[in-house]
Each structure stands twice: as C-alpha cells, then as structure tokens.
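One structure is given below, represented as structure tokens, and several questions about it will come after.
One protein chain omitted, others in place.
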Amino acid sequence: MAASSNAQGYRVIGTRPVRHDGVDKVTGRAKYGADYSFPGMLFGKVLRSPYAHANIKSIKVDKAAALPGVKAVITASDLPALPDKMEQAGEMAINMNQLSANILARGKVLYDGHAVAAVAATSPHIAEEALRLIEVAYEVLPPVMSVEEAMKPGAPILLPGLRNKDEGPDKQTNVATHLQFKRGDLNEGFKGADYVVEREFKTAMVHQGYIEPHNAVGIYNPDGHATIYCSTQGSFVVRSLSAAVLGMPEGNIKVVPAEIGGGFGGKTTIYLEPLSVMLSKKTGHPVKLTMTRAEVLRATGPTSGSTVRCKMGCAKDGKLVAAQIWMAYEAGGFPGSPVGAGAMTIVAPYNIPHLLVDAYDVVVNRPKTAAYRAPGASNAAMASETVIDELADKCGIDPCDFRIMNGAKEGTPQTAGPPYRRIGFIETVEAIKSSPHYKSKLEGRNRGRGVASGFWFNVGLQSSAIVNIHTDGTASLVIGSVDIGGTRAAQAMIAAEVLGLDVNDVRPLVTDTDSIGHTDVTGGSRTAFATGWAVYEAAQDAVLQLKERAARLWEKKPEEIGFDNGQFTAQGDGVKPMTVKELAGRLARTGGPISGRATVNARGVGPAFATTLVDVEVDPDTGKVEILRATVAQDVGKAIHPSYVEGQMQGGTAQGIGWALNEEYFYDDKGILRNSALLDYRMPTCLDLPLIETCIVEVPTPGHPIGIRGVGEVSIVPPPAAVANAIAHAVGVRMTELPMSPPRLLKALLGKRGSTETQAAAAGR
Amino acid sequence: MATVVIPAQLRKLTGGKDRVTASGRNIGRLIEDLERQFPGFGEQLLQDGDVKPSIAVSIDGEMGTGGILEPVGENSEVFFLPALGGG
Amino acid sequence: MHAINYESPKSVDDAVKLLAAHGEQARPLCGGTDLIIQLRAGVRRPEYVVDVKNIREMRRIEFSMQHGLRLGAAVPCIEVYENGDMHKYYPGLTEAAHLIGSLQIQSRASVGGNLCNGSPAADTTPALIALGAKCRVVGPGGERLVPVEDFCIAPGRTVLQPAELLVEFQIPSPARNSSDAYLRFIPRNEMDIAVVGVGASVTLDLNDDRISEARVALAAVGPTPIFAREASQALAGKRINDEAIERAAQLAIAATSPIDDMRGTAEFRRHVTGVLTRRTLAKAIERARSAQTSR
Partner (left out) sequence: MAKKVVVEATINGEQTEFLCEPRQSLLEALRDILELTGSKEGCLTGDCGACTVIVDGRPLCSCLMLGVEAQGKTIETVEGLAQPDSLHVLQQKFLEHASLQCGICTPGFLMSAKALLDHNLKPTEGEIRYALAGNLCRCTGYDKIVRAVADAAQTLASGKGRGGRLGSGPSASEQTERFLQGQEVK
C-alpha cells in the first residue's frame, strides 16, 4: 500500500493551496491565547526574583492581598510537593518536583526572573501594583553563571540534592549528567591523521524568540474540573504536566489549544497554566495570565549556552579518521540541557571510525532551558562544521566535496551506534553544489562564502486522527496537533489525497484534549510525519468503510470494489462508478454515517539533514557582517505543501543567522539579565536578511506511507558555522565564539592586523 | 540470540565488552537475560518495571516505541541510547 | 502601570501652569516612545502626564534664510524628514531623525522628547549640537535659551526644572558652503540604540580648500551627549585632507569616556568613534561642496 502510494503521482500532495486557517489569520479573527476573555474574568501577574541565586527566607503577602481589586495571592505553598524523580511526559522525561519549583520557587530562587508568587486582580494594572506590595526576604547567594564556574571544585551548589554517577552518592555537584559515546580507538585514529585541528568553541544562551508571549486562561469549577485555554505546542502535555503540578486527576482538566504565535520548542512545557487554574480555584473566577516580553526572556526556556572542545583529524586525501569532543551545556537552574542531543548530532553527518564524545549537563543560575529547534545541535555544529571547514582548507579540498567524501549514508553507524537507514545527507550537499548560488562568482573585498551542514534526529511518537464523511461528500478532519505553521493545510492535503477530494472539501479542525485521542506535543519535527501518518490511516479507514457501502449498493463483496482517482468502481454491468460525493449521499440508507479513525505510535522516524551556503561582507573597520546571500538545501522526505516546507527552511536559516551574528543573553556580574527587551535581544529584522533561496531534497523515509521526514528543525543547525566559515574566507579570522558580534569580530580583526604588522616589521629587519 | 550493543558507560558491567549476545522475545526478557549475565544491568535500564523514560531503544536501526514489550527478533541488533526530544 | 491623570493643554502657558501646579508629580508627554515604557517599568511614577503634542507652537517647522530654523520640540521625526527645507538645509539632523527606531516609532517620537529623555545615545542630539542648536525653555519665571550641548547633565537628567518646558529648537540658517551629517553604528540595520553616534557640521572655504569652521558631537560614548570641542577647533582653518580629519578623529576619541555594556565594549566604542568621525566628516564635507551648487 505504502509503496504503491509512493510510486504513483500525487494529485494534492506537492501543490500549494491557500491554508484553511488563512483568512482568520489575515483578518485578525484567529483567536490566540491572549485573545480569550470570559465574563467575570480576573487578570493574573507573577512576582519574579530580582536575584540570580538566593534563599527565600519569608514571603509576606498581606499588604498585596489588602489592595482593593486584588482577589488572591499564591506562592509555592499552595502547590503540592512532588516526587524528585524522572517521569515520562509526552516525548519528554521530566522531574515533576523540579518542574513545580520552576513554576513557583520553593525556598530558593535559581535565576533572575524565577517566579516567586502570583496575584489575581480585577485589572492587570492592579495586579501589577499588587506585586510591588509583596514582601520577600531573600538571603542572597553567589551566582554561578558559566559551566566553567559551575564545574570548578568548591563552586556554590545550586541544588543540594543533585548527584551524578561519576562523583557518587555523597558528593554535592552542579553536574547533573555525564554522557559518553565511544567507538574504535582514539590513539590509533589520530596516528593515521595527516592534519589535526583542535579548537574550543563557546556559544551564547539564546531564546526561541516567538513573538507571542506565553499566556493561559484557567477556569476552575467547584466540581473539581478545570479548563485551560492557552497557546501551546501540545495540549496533552499541558494537561498531564498541569495535573501533576496541581495534584489534580488528569481527566479533570480539559486543555483547549488556542492558535499559537510561535513556539520553536519553547511552548512544549508549562509556566502559567497551573497558576491560572490555582488562582481560578481560589477566586471562583476565570483568570487570565499573560507574560510581558521581559518575563518571556528572563524566565522561559532559552536554549543552552555551551563550551565545546572539538579535535578532528583526517588523512591527506581528506578522509576523516578520528574525532574527540568534550562538551558542557548550561542547563539553567534545573537539569535538562540538550547536551545529549548535542553529543549525538555533533559528527552525525560523517563516517568517522574512531570517536570519543564526553558530554556534561551543568546547572547554572540562568533560566531553566527548554527545547529549541533541534535542541543542542546548532551549538555542536558550530564547533564540528568549523573544524571540518578548516580541515578541508588544509587538504585543499572543496568543502562540499570534503563533506560528500566523508558523508554518512545508509549503513553508516550513528554516534550512539545504530546504523542509518536511507538518508539524504549527501544529496543536500550535492544540491548546494549544483545551486545557482554555488555556481555564482563572489567578487569584492572583505567578502567570503561559507558552507556548513547539520543533522537532526526527528521523532515519531503518538498521534490520533478522525475523518468524518459528511452527507454532502465533504470531510472534516479532527486532529490534536496545533497549527504552528500550515499544519491544518498539510494534514487536510493528506486526507484529500487519500479520499480523492478537493483540498477545500476537507475541513481540518484542531480540537481539545477531550475531543480527540492522545496526541503528543508538536516538537521534534514529528507532526507532518506522525500526525500525517495517523491522518493517512484514518482516511484509508474511511475509504475502506466507503467501499463496503459501495459493495452493498452494487451487491458485491467489499474486496471487489476498487477505488481510484476518487472513484469507486467494480467489474460487471449495472455498475456506474461513484465518487465519494455521490456515495456520501447514500450513507444513511447503507448503514449510517462514516467516521474513519486511526492512532499511531510512529516508529522508524527518518532523520533530517540540511546544508547551508552563505555569502557575507565584513566591514573591516567595525566588524559588522552583512549577509549578502543565503541558500539552504534540506532533505524533507516528501514535501506535502512546498511553500510551508520552504518557510520552515527559511525560518530556521534566519534564526541560525540571528544566533550567528547578534543574539545572546547578556548577564551582569550579579547574574541579572541586562537585555530583557527585544531592543537589545537582537533578532534579525527584515533589513538584516536577504531573500533566502531553498533547495528541497526528497529522499523518502522508508516505511512511511508518504515518505515524510520532519522539516521543522534541522535548518537552524548549519547557519552559525556557515557564517563563521564565510567570515574566515572573507577576512581570514576563525571565529570560535557566538555571537560573532561586531565587537568580537573587530577584536579578532585588529588582533590579526597587529600580528601581521609585527611579522612584516620582523621580516623588514 | 540477539546482539546487544553496550553504551560506553555500561561497559564496566560487561568487563569492557561493547557487544554481547542475549536472548528474549522482547526487550523486557532481553534485559532479564542481561541482568542474569551481568548483574546490575536491570537497575541501569529499568524504572517502575519498564524502560527508564530517559532511555530509548533501537532495534535493527529502528527507534522502538513499546518499552519492555518491544519485540526482539532472533538475530536482532539492539541499542540502548539516551532518549531526547525536539523543538 | 500605576494610575495616572492625563492632561492635554493647547498652549505653552497652560502646559507650564499644569507643570508648575504638580511639580515633580507631572511629566510632559512629547512623543511617548520613552515615557510610556518608563511608566510601565515603574522607572518614573508621575501622577500627571501632560501631553504637549497638541500645542501648535510645539508642532511647527519654520525656516527662513534670514532667521534660520525654529523646530517645535514635539514635531514627530517623520514630519522632520518629510519637510523639504529640513532635507535641503539640515540633512544631518534629518537623517538622525530618520534613524530613530522604526517608522512606527518615528510617527510618535519627537526631537524634543529625544533630548529631554536625557539618554546619551539619543540620535538627534549630536546632530543638534553639530548645528549649534539652542533650546528655547519656558517656565513660570519666563524663558531662557540653553545650548543643546549644555542640556543633559547625567543619564536621564537634564537642566530642566520641574515646571520648565522645552518648547522649540532655534538653529541658525546654514552658512555658505556648509552642511552637516550624522552617522551611527548599530549591530543590526534597524531598531537598535546607537552604540556610537557622530554628528558633524562643516563650513568650507572653497577658495583655498580649507575648513573654516566645524562642529563635531558624539553619542553613546559618555554619560551625556558630548560636544567634541578640541576635535572641532582642530579642524578650523585646516586644509581639507586625511591628516586633518585623522587628527579630529583622534581628538574625538580622546573626548570619550565610554562604558562596557550589552551594546558594546568601551574599547569597541572608542575605536568606532574614530571610524565614524572620519566617515561623518567626509560626508559633511562632500555635502558642503555640492551645497555650493544647490544654493
């Protein structure tokens, strides 16, 4: 079935219809979380720590509670204490005790902006004023801001109970985990190397930067049931995590996913949701909380800053022989950086016989990190892809050819061991090589071109879908995956393809946690792959049932009914082929309504690769970098809606360029975030980017009925290294720290000039 | 017998061996057999009677989904690796 | 935000009366792009916000070769660079107004508000200083003229007394063969606050290719906007060449006292002060040469 479906040309898949939710979103009618309001609704605000690291001695709320208009004030003591162990929650393993302590600090604040108390009042302004009246006594502790400080012997301890296997059960530590991956014999490997490059890289903590701040409306009913309206990447994960944090039965919470204004991983966990329910429970009113931008930056999941030491060796002919990597990622105030993913992605595109990777998850007094688009992979690729570029230079081999020569293909072992099945890495490099951009000549002083590649696993997980056939022959499609960028359109296209309907005859509906089977979070680039699979199977289920109805009408056996190009057919006279529309009108008299259903726990997910090409111009007097041209090639398996696939590729590239040039968390020596506004957290504007060219590569994922690969993440992985490589070729300095901001690049440029001048002087003597 | 590839940090349990053989029709049984051969293996991989949330299982190059009930073939190649999520 | 009262006087007198009546508890709203953010952040908590944008006198742009320019303090930046005279006679000030934030910000932000906010990084301030602009300040006791370079005394603090109002800027009409320019450095291409800003005006003696007079001013490299006196004086009477400009650049750097912050390091700011002084002077000189033909 899958095979034949792949073989045949598609009618809907691969076209570019207008998205079904489009009109609502261009007219301002689409309802995002903050757009919800209810009669009697109160407004909540959260008091946040002004210190990076401190014990909470006491919290006095009486003055705040006495302010006219204030209806409730809550602190951590209003939430149940939870077990200090990892539990499965959707795609994530989560420590509920730490999750709760992140939502409202328990006895200790671990970063500037850590939530301490929450207020509900009749207006947001009154709630804000009430925060000023809450008296918190802090015992300020020295902040630990970098992995280096945190790993030093005798460093201040963030979490007294934290232990790791290496250091044993008696040793307090800031290192939550040490992971190691090993293959072959490192010494043997490096013996065979003609060229070795070893460098240390640092990347800054950066934020997902979604334009919509976090929000939640909680409505608690006296019968113990609650409804949460919020913008999230996963309504079911909000339900299970909120239930745990509130100590409520999961079934007593219904989560209604609002439209979501961007997530990029940052909305796969919870912050405000349990607070809205608890405040609603205390006041008997619906309570809405929305974060300010400063709260978003100070207290919601950025991704880790990191230190990565990368040593790689290759033979004269360019063959990679060995790699040794040491990496430590900032987890934030609680464990859980994406260092594991970093370790398993850093050399994933290459076949390297001898390998050793040591990876450390380290707590520091910064916000608890959350998932961010290919978590951990961009940090890692900044290191490996720069070193690869340098090795290619040393060998005098074109950087694309170098990657192709060493590129992973079917059967190549992955970092953690399992062999790749069919993948499209080399195809992405070839696509770049044959792109108009690569073939074009780059002229002008201080200009350079750089290439880099990236890998991301993608995930499968669970999804559910229902396809209802209506009497007019249209269909409604019900899914639990939120629409974060064309999801409705892509899923409707899959259903329309299978049902032989026009895409506009399928109405996609994203529904709440009570109206569809379990559906895991929109993350890991899984939605088109896994929810798409469920939608495909649900539509097939509907077709099967429709065949039975046709069989009844024609007095034949179901297996005698064919379905092709939207037409039901059978051999024999008196059989006039029927479309779904025609058959739909006969459902009542042939057995009643039809709903196709399917659920999946998708296995055999196909990983994604991308290769990015960037041209830059450097202002040698100021160190400012202009991006002149950018092209990204990505293996997407099969593009359902090419426009939205390109959109993911372009968006990830833009974010990666932001990391490369300007984005960073800037903390002062007290651990206070100095750039908690979009004025100084510098994401690229329209004027900072060129048009971004795309090459869609389609190497189908084996086993998937349509061959889809997730497309949401991998395009963010190559850009930082691609820009660094371009800068190196433009002005001859290798940048090893992100962001490559003007002050940093200028310093490197002046340093280089200084040294060359002294060399010249020496030569002159 | 299935081949089990041992993560670097568990090789101390297998006397440094990075590949061992074990039998069992599913991951649960396989881990029981590993525990028999290399005491201590179970607690490294199991929590509350199932595979730890922080651990993923790959069988013949395919990421599994069924925890201890994940079927294992006669000549399967089995990997235990860190579970991870995406953005 | 705390509760506020809103007043919208129609005349300078009424505005000054209101400011006098409420003293420290009143704050003029001259654009809103700084004040409203400060009110939200609780940095300033006045009981009264006095909106001066509806005072005609503060919204006018009047230019004549005889009397020069009167620029109302509340004129939004967008109206500055949509004004033909501003382009023709004060291109440096005009481009400074055009650099402030986005179009959305420029529709609200005013040159007067930009100055009264007291930020050392204000883009229009060095341009005003370069032009030798004076502030017409009106208070209960009458009015006074304050040179722009003397207006700011510390970050966020100016010479204005509680009841005083900055009504307009008075700028002399451009001399023959003169022009001005403003350049700033920001990491992105829009939306950032100046990491370094340099304004310059020059008057040329084209007969023997000399600079007869020059004024150089700097932003974001000290606690207040800086009038680089030595740099300016060093240019007076000098032949137009790289040597003269380089000397001015070095003196401009000497006039700075920058800090390290998230926008740039002190080291970087000093270096870029030199770079931008060279570039801004070159641009102003080029304009002054061509100005000859256009006037």
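Going by the order they are written in, the chains are A, B and C; count residues from 1 in each one.
Basically, contacts are C-beta pairs under 8 Å (C-beta built on N, C-alpha and C of every residue); 3 or more make two chains touch, one makes a residue touch a chain.
On a predicted model such as this, the values are computed, not experimentally measured, just so you know.
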| item | value |
| --- | --- |
| Contacts of the hidden chain among displayed chains | A, C |
| Contact with the hidden chain (one of A:55, A:292 or A:579) | A:292 |
| Sole contact to the chain not displayed, among C:68, C:91, C:118 or C:199 | C:91 |
| Residue of C:21, C:36 or C:61 in touch with the missing chain, whole complex considered | C:36 |
| Candidate in contact with the missing chain, chosen from A:138, A:181 or A:210 | A:210 |
| Hidden partner chain, residues of subunit A it touches | 16, 18-19, 21-23, 25-32, 34-35, 37, 125, 208-213, 259-264, 290, 292-293, 484-486, 626, 641, 643-644, 646-648, 650-651, 653-655, 677-679, 683-689, 691-692 |
| Positions on subunit C contacted by the hidden chain, ascending | 1-6, 8, 29, 32-33, 36-37, 39-40, 49, 51, 53, 76, 78, 81-82, 84, 87-88, 91, 94-95, 98-99, 101-105, 107-108, 189-191 |
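Simple rule for what comes next: only the chains that are shown with their structure count from here on.
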| item | value |
| --- | --- |
| Distance from subunit C to subunit A - Cα centre to Cα centre, in angstrom | 44 |
| Centroid distance [mean C-alpha coordinates] between subunit C and subunit B, Å | 69 |
| Two or more partner chains touched - positions in subunit A | none |
| Interface hub residues of subunit B, defined as touching at least two other chains | none |
| Subunit A residues within the subunit B interface of the complex | 85-88, 91-93, 165, 178-182, 208, 263-266, 268, 338, 340-341, 344, 371-375, 416-421, 456-461, 521, 523-526, 601-605, 703, 710, 712-713 |
| Contact set on subunit B toward subunit A in their complex | 5, 7-9, 18, 47, 52-54, 58, 61-66, 77, 79, 81-87 |
| Residues on subunit A engaged by subunit C in the complex (per definition of touch) | 125, 128-129, 132, 621-624, 661-662, 666, 674-675, 679-680, 682, 684-688, 741-743, 746-747, 750 |
